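Reading through the structure tokens given below for one structure.
The complex appears here minus one protein chain, its other protein chains still in place.
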Amino acid sequence: MSKLDLAYNEDQQSIGAAVRRFCTQVNSEALARNAHQPFPRAAWEQLAQLGAFAAAAPEQDDAGGAEEVCAICEALGEAAFPGPLSATYIAIQTLPEDEAQQVISGSTLVALRASRGNLLPYGPDADIVLAREGNTVRRAELAAEMDVVETLGGEYCGRATLTLGEPLENSARALALGDLAAAAYLGGALQTLLTVTTEHAATRRQFGKTLGEFQAVTHPLADCALNATAALLLARNAACSFDSSADDNATLCADAAAALLSAARAAREGAFTCHQVFGALGVTLEGPVFHFTRRIQQVISMTQDNLHARALLAELGLGDDGHDN
Amino acid sequence: MSKLDLAYNEDQQSIGAAVRRFCTQVNSEALARNAHQPFPRAAWEQLAQLGAFAAAAPEQDDAGGAEEVCAICEALGEAAFPGPLSATYIAIQTLPEDEAQQVISGSTLVALRASRGNLLPYGPDADIVLAREGNTVRRAELAAEMDVVETLGGEYCGRATLTLGEPLENSARALALGDLAAAAYLGGALQTLLTVTTEHAATRRQFGKTLGEFQAVTHPLADCALNATAALLLARNAACSFDSSADDNATLCADAAAALLSAARAAREGAFTCHQVFGALGVTLEGPVFHFTRRIQQVISMTQDNLHARALLAELGLGDDGHDN
Amino acid sequence: MEFDWSQQDREHRQEVREFLAAELPDNWEEMSRHGPGGDSQAAFSRHFCGRLAEKGWLTQHWPGEYGGRDCEPWRHSILGEEMWAVGEPRGSQYMNVNWIGPSIMHFGTEAQKALHLPKISAGDVLWCQGFSEPEAGSDLAALRTRAEKVASGSDEHYVINGSKIWTSYCNHADYIFLLVRTDPDSSRTRGISVLLIPMDTPGIEVREIPSVVGERYFHEVFFTDVRVPCDVLLGEEHTGWNVVTHALQFERVGAARYARAALTLDHIARVAAERGMLDDPIVVDRLGEARALCEAARVLVYKVIDLRAKGSPPTADTQLARVLSTNCDNAIGRLALEIFGPESRQYASYADNNFRLAMTAGVAVGATEVQLNLIASRFLELPRE
Partner (left out) sequence: MEFDWSQQDREHRQEVREFLAAELPDNWEEMSRHGPGGDSQAAFSRHFCGRLAEKGWLTQHWPGEYGGRDCEPWRHSILGEEMWAVGEPRGSQYMNVNWIGPSIMHFGTEAQKALHLPKISAGDVLWCQGFSEPEAGSDLAALRTRAEKVASGSDEHYVINGSKIWTSYCNHADYIFLLVRTDPDSSRTRGISVLLIPMDTPGIEVREIPSVVGERYFHEVFFTDVRVPCDVLLGEEHTGWNVVTHALQFERVGAARYARAALTLDHIARVAAERGMLDDPIVVDRLGEARALCEAARVLVYKVIDLRAKGSPPTADTQLARVLSTNCDNAIGRLALEIFGPESRQYASYADNNFRLAMTAGVAVGATEVQLNLIASRFLELPRE
């Protein structure tokens, strides 16, 4: 009998619930709203103590694996909790065990440079810098001092010229984990955004009706719902691939790529839809959605490259998969 | 006092009206529906006798110029009249006078290969074959016999390997004329499609209302209307540029490119919208819109390349404009 | 969370593929270019489904008492994916096994079950569905075709008058699953019934509507004083809306369109690779996006099958899956044009599929809008308009 069941099991539900409680306790909403402030290391270490990063420890019997990572990131996304999540999971999978342990404990913070550009989200606070190049991850040293950069929307980044080291072990598999974590995070964030927006649409009246009675509002929201649902399922699907395969096979990379591409598209279009519904209220700093859409923009912006599409074609045996890039 | 007025003058209105009468007389609807049949040369020659092609004769005092071409193509598009319109105008601008006269008279039919691929719309009936390469036009000889190809949707084409000659004079300017002619044609076709669809939406009832009371129908139609209007204005704007400049300057090429890109996008999205509204009726052979959308697809498919975008950047002095391609 | 096919299911997929390789004739691509309703494919389907029945696969997901093998829905979905991927050699009989048979099992009398289910299980009967009407497209509940109960002596008959449109497969069909209004004073969803009627009943006339979607795809069916015995009624009289709602829950994800779409996309990608186009990042991007969309549709459909396998009542996930499958068709239909430019009109014509997808994307739309309304009201719980 086949098991094609993407519901979380009890353990996964339980860590998800723990993360949700944690987010409430540390007031993740305030953290997300203050994204221009220095990084909240205390909260990050608390999150680590919950086991949020240990889930990804390779070759550890009690690690929950990618499925647990997926449940954790979905919950963090729902709360727009800030921090270099994908970078952290990638580091845990690629760094030597002693360093990985520091990352797992939350005491070492990792910044990852995407495959394009030179920006490092949370870079000024980072202890370790990694860089993605095609489908490899490399350790990076600062060739010059890091500039603190205030990015659009107010989240802060570093910018630095990097000297790259050798590719790290297990890179492709680690990147797949990072991608599915980002996909789950985006899916979670979009779910909250959608819930908030749907409530607004159901109650706000204009032209003698609630907004939720206008097809110009409901159809985009319905699209958002189905895209968010599919993105989350694809993230879970990629997590199953990760946990059931020992190596960085083409299917794993393609599954992670499908999840991330779907989540990024869903979140991009969904954020736009929700801003449409909220109008001016959406761009007020104290309003109900801006701290979510800003987080979404940051995560999406790190995914803008050709690599995911290439991974999907590589599974068909077509093109190259970016290894040689 | 500036003249920024894109209304047709009396002469232009008058040739447009003549073309519309002609299209009714020759039953252009039937011609468009039978696009898989051999080319209707008799109707083509009649169109030539109306002066539809003479408008583009270079250095001729009584030629109406690009503005008249624009009015003619808009009217032909409204009727989905088939035939290699852009190819014809391009040939008239680039071929030596004696050959151009044959084209103007309608007795010589021209097929143009687009910048990509190897298909020649109306190729099997053509007397002269030209090929677009970047921003140049070249005369082409068949390197092997032409295959007759039934393309998707039923319009027929030729396919042949071509041997290309030297670039022809006045290429860039001729291509700008061809592009604005295609833009006007697409704009005209879209106008008719929109009119037919709007009438349907205003009368067809579902779920106790007319379709035209659902925002899911009206908003896409309104988008279609504004895109079609803008595309037609841009085609006219490009025509003004053509008529007021003697050479193939960057502004002319950019104006023609803006018109074609806008018209292609408007027509692609608009055709989709209209099919949405018509449902199954839209894909019946005897139905009200399929012969239009098929023509639109053919014209659009010839424009799918990077050249127009490059022309727009070239006007800013950025990138190359495709001349060296 | 587990997401993998069992060893037996993998083996079944492999068996099905080998079976297809052996059974499909050499000219299958040509034979199937007009889709499941085409003449040659309809004829072939009687032979092919008979062979599937011999293998025990045609209705393997049905209960044993009705000629099935009590397999779980996953097993049947494998068959569906493989069938759609090659262009559905079951012809219109995919409807029989997906929802017509199950509806008869659920609502039928013993006599109806005895009459219809063995034929369906044997793979030698063609059905069509008579739902849409000229004045009721996606708005099914507006239907007007009338079945009047008329007494003649001690006997009662239905006399049917009206017409159906956009009916697929009916030129070859033996039976029609027909939606009629039995209560003339009713409106909308009340007073509707389902009748199971032989297509050779006098007074039924079929007229093809030529279309770009393939030969024999659309028809009008006219009913003029068609007289049928009352025992063709499926379920309770006037409650046909329940029957059809039940049936459509199955129909809506029964056809593995995403499998077909994904295969078409793979074909396009292969052509692009052959032509050296994968150096162009635009082409790579567009193909990757479309493939992610196919995966999204697949995983949503799987969720629905999972719910069904677990015996869950229907949820709005069915609508999500349906809309995303349509989006997928649309995207792939546009893709060929975008990446091949002029050439798309010839060489992307893999079994004529792209163009049909591109030009007919809108067909499903009435439907798509209805689905979006349902998602808004059921899934998001927004007020109904």
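Structure notes:
Order as written gives the chain letters A, B and C; numbering starts at 1 within each chain.
One rule holds in what follows: contacts are C-beta pairs under 8 Å (C-beta built on N, C-alpha and C of every residue); 3 or more make two chains touch, one makes a residue touch a chain.
Here the structure is a predicted model, which is why all the values come from computation and not from measurement.
One chain is not depicted; across the entire complex it touches A, B, C.
Only one of the listed residues, B:Asn170, B:Thr192 or B:Asn306, touches the absent chain: B:Asn306.
Residue-wise, the contact with the chain that is not shown comes from B:Ala225, picked out of B:Ala18, B:Val196, B:Ala225 or B:Leu285.
Within the complete assembly, residues 1-9, 12, 67, 194, 198, 201-202, 210, 212-215, 218-219, 221-223, 225-227, 229-231, 233-234, 236-237, 239-241, 244, 255, 257-258, 261-262, 265, 306, 308-313, 316, 318-319 of subunit B touch the chain that is not shown.
Where subunit A meets the omitted chain, the residues involved are 114, 116-119, 121, 149-155, 157, 159, 205-207, 214, 216, 268, 272, 274-280, 282-286, 290, 293-294, 297-298, 300-302, 304-305. Residue-level contact of subunit C with the missing chain is found at 280-282, 285.
The rule is simple: only the chains that are shown with their structure count from here on.
Here A-C and B-C are compared, and the pair linked by more C-beta contacts is A-C.
Centre to centre, using the average C-alpha position, subunit A and subunit C are separated by 38 Å. The residues of subunit B that reach two or more other chains are 214, 216, listed in rising order.
Chain contacts: subunit C has residues 369, 372 touching two or more partner chains.
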